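Removed from the display is one protein chain of the complex; every other protein chain stays in position.
Up next, subunit A:
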Amino acid sequence: MAEQLDLFDQQMASASSDRQYEADDIQVLEGLTAVRKRPGMYIGSTSSSGLHHLIWEIVDNAVDEHLAKFCDAIDVTIHKDGSITVRDNGRGIPTGMHKIGIPTPQVVYTILHAGGKFGGGGYKKSGGLHGVGASVTNALSEWLEVEIYRDGKIHRQRFEYWVDDEGKEHVGEPVTGLEVIGNTNRTGTKVTFKPDPRVFHGNINVNYDTLAERLQEIAFLNSGLKVTLRDERSGNQDVFHYEGGARQFVQFLNEGKSVLHEAIHFMAEKDDIEVEVALQYNDGYTETIASFVNSIPTRGGGTHETGFKTAYTRVMNEYARKTSLLKEKDKNLDGNDLREGMMAVINVKMAEVEFVGQTKDQLGSAIARSVVDAVVSEKMQVFLEENPQIGQTLIKKAIQASKAREAARKARDEIRSGRKKSESSNLGGKLTPAQSKDSARNELFIVEGDSAGGSAKQGRDSRHQAILPLKGKPMNPEKAKLADILKNDEYKAIIAAIGAGVGSEFEIEDCNYGKIIIMTDADTDGAHIQVLLLTFFYRYMKPLIDAGRIYIAQPPLYKISRKSGKLNTVRYAWTDEQLQNYLKEFGKNSELQRYKGLGEMNPEQLWETTMNPETRTLLQVQIEDAAKAERRVSTLMGDKVDPRKKWIIENVDFTEYEE
């Protein structure tokens, strides 16, 4: 009986609220209609990333429940029809009447910038602030249904988008009141919504991997939180549940790399801000810092990262001085050198987060800097005292890095000053320069082998084309240190010829050539040299690729000639298709030559087919997918064998005979 009465009360309440607050409702609708009209302003874009944003808004709310220490499990389910359910076992959204007179859940899902995160009472730390709340998800969905498990009851409310007979849009309006549909002894919130295809250009296909990646991050950053992802479309399922926090995260990031020590991990709270840092060096040369605020990735860094870097550099330098690894007269170690090979995860949990930057992916809260700085200083000092071995390894590594950088800078300076003073730079007569000084129009041909270098030199247009022959195969730059590369004759010659430095010291304005053209034989070794050189440019002169100044020459594969009387007709073919066509055209009297190497061509032929800007076809090297390029290069050229073997097995067809 009491149950029924309760239900009645609820219905009365919602019914009366509908009547009583009609005027206010209109305002609410305007808010959501605005979201609908300009979704980009709220979720960035209406592409795939925007679509996923809808899910993050809801997931962030659940994570906030975890941060408030009321929730230890989040389930995300992708349904067959494209709808998504996010469920947590937190406290559940308050179901009472909000002071503006409508049920609280309705406030949460229909009013922009609503939520428990502003007042400071309900949530101390929350990430949901970077967006505009769950109402945006509602506004951009066909429908949204929330079930709240709280105070022993299950409450439900449904919102929908529809257009009425008068053509008026109803965006995310409640179609039911907040009803009680049963009893429960659980608590939590379950939200199911279907993104509206009309908003997302018909594509509401949620990417499993994108969700999995982010949810895994969330699980790493929130020790003990169990995050489950299910995909009813494919039957995929993943459970992410970690106790090791950032330490485990950093180990995960370093997977497949050789690490130099056990991960360093610490956390502390200061001024109501929780700071967690984990870092571990690998034997690579790149620095990766993944920073987060309340589990939200801050790709652009921000104050917490700055705080970390300043403190880390300071502490390490102090330590280096104290242990006499740095002598009095030595300069302080540079932060970049100290962080070479570092993999770090920084997670800050704080209230009143402020994001800045164009894409809102930078932390702007000033207090984070001083807090992170203080925590890192204190903890790193203790760590170094307790683990002198790791400390010394890291300092020595940084000294190495700084030497390599110094060497690179010197090499570049020498090359520059050398060029100015006299032409006898350290090129050792390898380079045959172009006459013109017009660097934009000049072209550098990097040619495989001396045998081809000769004909390239004779065949070139000496005004603008310079020739640099390589002897044999250059070393694999992916497996070598910068210092070794600077000692290598082939790379030294290339760096000197280009004259714009190398690595972080590279300055594209100083580049002596408008085009740098890799010209190798059309055989497999030529292919290998191309890969080696491309890896070199990618690692150490990437701005050249970004500027589209690296090219690959395409020498022909076949020459087909026909003698009819005194007339000698010659055709070149680059593909087998062309070859067949020419063979057909020429008939029986044709003569075929297959080019295995550039050295087989006469200088005029080389000019005509491969070097003459009017007739040649160059390939311009570009990067389309940066992550893929990075992965490809490190898989194929790096020092781990297993991933390479896997790639070869998956991508190389051994059944086909080819010479």
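In this text, a contact is a pair of C-beta atoms (placed from the backbone, for glycine too) under 8 Å apart; a residue touches a chain by one contact, two chains touch by 3 or more; residues count from 1.
Going forward, contacts and distances are computed from a predicted model.
Enquirer: Determine which name in "Topo IIA-type catalytic domain-containing protein", "Cysteine desulfurase", "ABC transporter permease" or "LexA repressor" the UniProt entry assigns to the undisplayed chain of the complex.
Expert: Options "Topo IIA-type catalytic domain-containing protein", "Cysteine desulfurase", "ABC transporter permease" or "LexA repressor" narrow down to "Topo IIA-type catalytic domain-containing protein" for the missing chain.
Enquirer: Out of A:98, A:321, A:457 or A:528, which is the one that touches the chain we can't see?
Expert: Checking each option in A:98, A:321, A:457 or A:528, the one touching the absent chain turns out to be A:528.
Enquirer: Of the residues listed, A:545, A:560, A:573 or A:606, which one is in contact with the missing chain?
Expert: Residue touching the absent chain, from the options given: A:545.
Enquirer: Just name the one of A:322, A:403 or A:628 that touches the chain not displayed here.
Expert: Hidden-chain contact among the options goes to A:628.
Enquirer: What residues on subunit A make contact with the chain left out of this view?
Expert: Counting over the whole complex, subunit A touches the hidden chain at residues 441, 461, 464, 524-525, 527-528, 530-531, 534-535, 538, 545, 551-552, 592-594, 596-597, 613-614, 617-625, 628-629, 631-633, 636-637, 641, 644-645, 647-649, 651-654, 657-659.
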